[in-house]
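All protein chains but one are shown in place.
First chain written, first letter: the chains are A and B, and each begins at residue 1.
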Amino acid sequence: MSKLLLFLLAVAPAFAQDPRQIILEVQKRQRSESQRYEGTLEVISQGNQVATKRWLYQRIGSFGNSKAILRFTAPAEVKGVGLLIVNHPDRASDQWMWRPAIGRDQRIALQDRSTRFFGTDFSFEDLEERDVDQYDYKLLADEGATWKIESRPRKSSQYSYSYFWIKKDNYTFVRIEAYSKKGLVRTIDYKDYEQIKGIWTARVTEVYDVARKSRTILKYEKLDYNLPMKDDDFTLQALRREL
Amino acid sequence: MILLRLISWPYARKHLLRWLLTTAGIVLGVGVFVGMRTANKSVLAAFNQTIDRIAGSAQLQVTAGDAGFGEEVLDKVRDLPEVRAAAPVIEATVSYGETAQSNLLILGVDMLGDRNIRNYDLEGEDDADQAQAIDDPLIFLAQPDSLMVTKKFAEEHGLKVNSRLPMRTMQGDRTFIIRGIMKPGGLANAFGGDLAIMDIYAAQKMFGRGQKFDRIDIALPEETRLEDATAKLKAALGPGFQVEPPSSRGEQFESTSRMYALASNITSVFALFIGMFIIYNTFAIAVTERRSEIGILRALGATRGQIRTLFLVESALAGLAGTFAGVAFGIVMARAMAGYIGGMLTEIYGVAQSPGDLTLDPWLIGAAVAMGLATSLVAAVIPARSAARVDPVKALQKGGYQTLSEGENRVRRRWAMAFGAASVVAFAFSRFGIMTYVGYLLAILAAVLLSPALSFWLSRVLRPFLAGVRPVEGALAADSLIQAPRRTSGTIAALMLSIALVISLGGLARSSYDSLADWMRIALNPDFFVTTAETLSSRSFVFPGSLADGLRSVEGVTEVQPVRSVRTMVKNAPIMLIAGDIGMIAKRVTLPAVEGDPQEMYRLAAEEKGVVVSANFARLHDAHLGEVLDIPAPDGDLRLPIVGVVDDYSDQQGTLLINRSLYIRYWHDDAVNVFRVYVNPGADAAQVRQRILNKFGSQQRLFVLTNREVRDFITRLTDQWFGLTNVQTAVAVLVAILGIVNALTVSITDRRRELGVLQAVGGLRNQIRHTIWMEAVAIGIIGVALGAAFGAVQLFYSIEIARRDLIGISIHYEYPFQTALILIPVILGSALLAALGPAESAVRGSLIEALEYE
Partner (left out) sequence: MILLRGVSKTFDGKRKVTALERIDLSIAKGEMASIVGPSGSGKSTMLNLIGGLDRPTRGEVELDGQPLSKLSDDELTRVRRDKIGFIFQFFNLLPTLSCLENVSLPLHLRGWPRKKVEERARELLDLVKLSARIDHLPDELSGGERQRVAIARALSVYPPILLADEPTGNLDTQTGVEILNLIHDLHDRLGATVLIVTHDKTVAESCPRTIQLRDGRVFADTRREEVAR
């Protein structure tokens, strides 16, 4: 799956009992050198209105050493707007936005990352990938087919802690609940798993914003891993190039 | 008090009109006081509210004058741990609507992070196609033509989501699309709801701001103290930046508007003064008229105290009625004035507005009531005393005239001399601000106290002249004034004060127009002014400096002078900093030097070795040649000595002139507000203008104003100012005229028998009319004479106060003979008009009764 988002972490297990090892094992199994997909995003508001957007996503590298460009393709009003994410293993990612209509890029400040990602129920923070070592984990429960793990960020984050549910048989995420000091902020459910090039990949993720009572469903289409990509295509210059 | 109902009320009812006229002075005085104060307060409250709402949850704001600062400052701010969130803002007003009369406040924000500071509560969350359009910052960001407006604005202009709104930008005409409508409340109520939100980068382009922000709004983490964060930010940014809580903008604003309150206070004191004399007059008359009534009351056992109290209570009631009417009048006036003050302060501070609701301060109302009451009581003290002194026996006898005793007159004259002398002494010490006002007040008192003696004397001088015109009617008219000074002295004092006010305002206007005309002739000599707005004062939009070359290449243009003007805080006041190519300007313009050598100062300024300041800046802020000014610039203070002080009327707050290259270096800003364009002597100006418009007009927002248009604009602004004072003048004169009606009404009552005799021995009705008319004209002549004389003193103080505390501009003393000459027919005509009613009632009364009564 993808990793556009979430994964405020990544992981893989050695011993089932060690939560850090579980996360490390998840990461190991998800690991790919590059990824590409066309995303369809549906935001379903409280009143059941649906807004649809589409984008193209490409990533090179993995986890804390990855770079990704996301570029909107639909609707027409937003076509061409791009986002460059440069992840760092030891700190928050750098993010830039490109706005073709005014011809300029703009750094997205750290402080702005808790805000919603362009009207979806994701936040900018949800888009970055962070290293396992930036979190403390605790195994809360063994629920038969899944583990329930608590993750607490060591660095600043909008979240105080999150709960992960991970399937034991294939080390894939089932659900994340993210909490702030005030309580549950959003939930993410991973659905329609499918193996692509040997990687178990959720084809649908669904985010629910508790406060707004709004859902965002992201469908991954034409998803593929380990395609040949160039580092040069993941720079600010590349971001400024039109599609 | 039973006396009040039995005695006062029937009398008041009988003379209802007179009582209404009497209270007019109080109405006027209280009205001006309440109106101006309320307008000020309301504008301030609206301003604070707008600031507050626009600031959202921002606790601190970073600014650097209205030149703005580079985008990189934002990163510096965000890097500080004391900053939780920082949101850049561009704030500008544009005029919109067919007549371009209203202002729309445009807030350029970074939609990505702005919600950390401001809350946008949008309409139509439940409506399918709106929800998408609205709450999608991606669309807002992707489409720089996006605009969010308030529900109020949308409704007023029939706008819906996806409606188009054309606006003229620095890149030509652009159509904006409404992509969100804010629900009323909070931010949407700022600036009276005339607010639009735009992407900040789109706003940079719209207003030609380059890559600059006006301001950064900052929210702090919970545990951080405001002072700590302020100190850290100041240290990180340097002295060119102001780091202050949003509320401090209101404080600056308040100190500016206080100036205008002072000016209006003088007017309201004046009006109350006039009102006081009219009340005094009415009561003096009432005492004469009701002498027999008072005599009966006294004969029936009323004590002196009871009589005195009766009159004081009557006066208090009249004062109270006048006060309440005045408060109402003030509220009406406040509405009109609030718009005016709002507009003026919008020009200075960017955001201000005419408030939707007036803020009524109960303390203010209390003060107004106290003022009205005090005025009416003070006015009634002397009449009440003389009422108490009425001798019952004499009062019940027929006939007899009451005259002011010579002793009383002498006492007054002595006081007048004392006050006059004291006012001269005060003038000697007028270096100390307050002494000017003390001297002013003493001069008024002296004039008022002297006026009965002077009018007595003037009446005697007039008598032969009047008698020469009409032997009987003229002599009787003059005698009426000579014999009953009490009847007319209040009216004459009121008239004198009114006329003095008119003279002084006329003098101020005359001298101001002269000075302004001189200045415009010298300073505004280019053929064209290329501007970004229809007026010279709007600074929302700016040109890029590069346009200068484009303009120079237009055929027929010989010279183009780019001028940048920004408001910046110098000596804690919002001063206008003007940056131009001084070498170039000095060849065309030499403003009269107040301090320093004219050639030398321009040479030094052109060499970036100094700043030339306007005389009003120097006066208002006590600055002098050689003093080193700290002018805050983004890279640190620009420290420059004052190399010259010149008469410059560009700005009421004062101006500083520096060389443009210096400005560009310190502010990293090559923007231009106005290009001063000179045309080849041989070229056809109209054609050159057209060529400029053809070449640039379609690409960007650009206006070419001719020299005449600019001068007319400035003259119109000045007209507006004096227009406001003209209203005061008109009302003051009106009240004085009402005083004449009052005095004459009483005069004919007093002189009924005399007029009856006149008719009995063969006086025709016209002859009776003539004597009344002549009396009115005589009052008018005396009023004009005294007013014209006292106006000279009044003008002196007006100029002093204007120079010292209001605008800092030194206006040369020039007595407005023209105004005085115009006043003669106006006042005499009005007096004659005032006499028509009383004269008619004089000829209509029964002859028999006139002859038999009293």
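Throughout what follows, a contact is a pair of C-beta atoms (placed from the backbone, for glycine too) under 8 Å apart; a residue touches a chain by one contact, two chains touch by 3 or more.
Please read these numbers as outputs of a predicted model, since none were measured by experiment.
Partners of the chain left out, restricted to shown chains and counted across the full complex, are B. Of the candidate positions B:Gly158, B:Pro362 or B:Gly762, contact with the hidden chain is made by B:Gly762. Across B:Gln483, B:Thr532, B:Asn673 or B:Gln700, the residue that sits in touch with the chain not pictured is B:Gln483. Here the missing chain is touched by one residue of B:Ala421, B:Val628 or B:Ile848, and it is B:Ile848. One chain of the complex is left out; on subunit B, the residues touching it are 398-399, 401, 471-472, 475-476, 479-480, 482-483, 753-754, 756-767, 846-848, 851.
Basically, only the chains that are shown with their structure count from here on.
Work out the mean CA point of subunit A and of subunit B, and you get 61 Å between them.
Partner subunit B is touched in their complex by these residues of subunit A: 45-47, 49, 51, 53, 72, 77-81, 97, 99-102, 104, 106-112, 115-116, 118-119.
Of all the residues in subunit B, the ones that touch subunit A in their complex are 75, 78, 83-86, 110, 112-113, 115-116, 125-128, 131-132, 135-139, 141-144, 199, 201-202, 205.
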